[in-house]
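One protein chain omitted, others in place.
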Amino acid sequence: MDKSTMENSNEDLDLFRSIEYTGNGFYWTVGFLIFVIAFGLYGYFHQVLYGLGVTGMAQPISWGFYIVNFVFFIGISHAGTLISAILRLSQAEWRRPITRMAEIITAIVLAIGGLHPILDLGQPGRMWNLVTNGRLQSPLLWDVTSITAYFAASTVYLYLPMIPDIAILRDRGVKPKWLYQFLSWNWQDTPEQKRVLERAINILMIMVIPIAVSVHTVISYIFAMTIQPGWHSTIFGPYFVAGAIFSGIAALMIAMIAFRKIFHLERYLKLIHFQYLSTLLLIMSIIWFYFTFSEYLTTFYGNEPDEMRVFNYKFIGDFAPYFWLMVFCNFAVPVIILSFKKTKTIPGILVVSFSVLIGMWLERLIIVVPSLANPRLEYPVGIYIPTITEWGLFAAGVAIFILGFLMFAKYFPLISIWEIREGRESSIKEVAHRLQSYMPDTYEEDELERALK
Amino acid sequence: MNHKMIKVLQISSLAYIWIFVIAVDVWIFSLLFVAKKLDDAINASVAIGLIAIPLFIAIASILTYVFFGLQKYAKPEEKANVL
Partner (left out) sequence: MQESGNHRWGMVIDLNKCTGCGECVAACKVENNVAIVGAEESEMDRTMFWMDIITTHEGEYPDTEVTYFPRPCFHCDNPPCTKVCPVRATYRNDEGIVTQIFPQCIGCRYCMAACPYTVKSFNWFAPDWPEEMNSSLNPDVSVRPVGVVEKCTFCIHRLQKAKELARAEDRELREGDYLPACSESCPTDAISFGDLNDPHSEVNKLAKSLRAFRMLEELGTEPKVYYLSKVE
């Protein structure tokens, strides 16, 4: 290592702290999370043993928490890869400390969300039927395919930009040495290697955006492809994608605030990053409102009796408290808090993020349950009350996410070290050059030559 | 762990990824035949297969490209060290 990189690595010591230092808090947290997960698994074991009757689902409300959480978790997974890819693509320089965390959230939450439909199966042992007798025309198979693709693409997209960091850890001699040696793929920071890596990242980030969009679109298609009132809507694809990005940004900011607090990373995750992200959140909140408004106004104006029963169930019926709480959480809170500079602080942003997560979860609930609770024919319908098993598995899902995030932070830097260094070393020059090229009467060299000819 | 062992692990992990990708593709491909056999919306299945099958191969290809690219352009002395 030469002198300058030595200095830099010393400068970025903060970023290694989560890997090289393990406090008691870590063990306590992990212990607690494992307890929560064990509780959830016990509930699942119970369910497999006795049947889905241990949940609160019934007829006709035959889908409940599992499907709601499936949609919710997959939504959060959009934080990552999509945001990171868009920021990279738009060459937003402030992305550098953010992208890694966003990508991890994607990988972990996608795995959790992707497993949720299995929780919902009455006969999980017959999963193999999907392999031997799957029907590609069922929207559920679209999901299986696109979630698998997204998971593959986003883990690769997480891994590739991490290779130089893994090599840094390898060179520092962090244990277990073999792990970093194995994962660093012989990275030596040569210019050619850098070129190869950058080319791959560029291809991937373009590939990953349509995949990410497709994932949440086909999840909405599970509902939109049926002819049920409240579900059969053409707006559902983009509505779900917007909602997913919305909740994803909120989850990302919560993770960032927590990590910043625990490991004292105020130098890296600055207020400005949160402010930029929360502006994005504010925009998504307004887009969300716009979609919600168009969705329900068309229903209301069209005034079809079957649609209106679902509509009334949400607006003034049993689900009205949830519905209006959702509007409050997803629209009122973000707009009020994020519109004023005084409240656009870290605590304010944290409140907004939690509020958005609650609101978006409610939105998924409000999409899944009311349509099922209002069948077209006149059946007696009860209310859906989730049981302890369902709550337990929900908690376990969240716990697995936190645990996965912690374990990741234990072994890999949550902030991309090499990208930070690259930013410090060369991006000011690069950006200055780029800005220069936007100005009138300045030419790139080859342009100049052509102009002279 | 020695370098040779690491190398074997790396290559085999890459092989596993290819096995996974090919398995997914074979699965999708086989579903086309199931759909055909049962006369069950084969056109929809073909459309999905056409998008999904190359996609998985592309993902694995990118990974492979990076792996061999990094090996190829590693500094010569380290290369000798590893191999």
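Chains: A and B, in written order; residue numbering restarts at 1 for each.
Throughout what follows, a residue touches a chain if its C-beta (ideal position, glycine included) is under 8 Å from a C-beta of that chain, and two chains touch if they have at least 3 such contacts.
Keep in mind the model is a prediction, meaning the values are calculated, not measured.
Chemist: Quick one: which of A:63, A:259 or A:361 touches the chain that's been left out?
Modeler: Candidates A:63, A:259 or A:361; residue touching the omitted chain: A:63.
Chemist: Given the full complex, what residues of chain A touch the hidden partner chain?
Modeler: Residues of chain A in contact with the hidden chain: 50-53, 56-63, 117, 120-124, 126-127, 129-130, 133-135, 137-141, 144, 222, 225-228, 372, 375-382.
Operating definition for what follows: only the chains that are shown with their structure count from here on.
Chemist: Going by the contact rule at the top, pick out the chain A residues touching chain B in the complex.
Modeler: 131-137, 141-142, 145-146, 148-149, 152-153, 156, 160, 163, 177-178, 181-182, 185-188, 190, 192-193, 196-197, 200, 203-204, 207, 211
Chemist: Contact residues on chain B for chain A in the complex?
Modeler: By the definition above, chain B touches chain A via 1, 3, 6, 9-10, 13, 20-21, 24, 27-28, 31-32, 34-35, 40-41, 44-45, 48-49, 52, 55-56, 58-60, 62-63, 65-67, 69-75, 78-79, 82.
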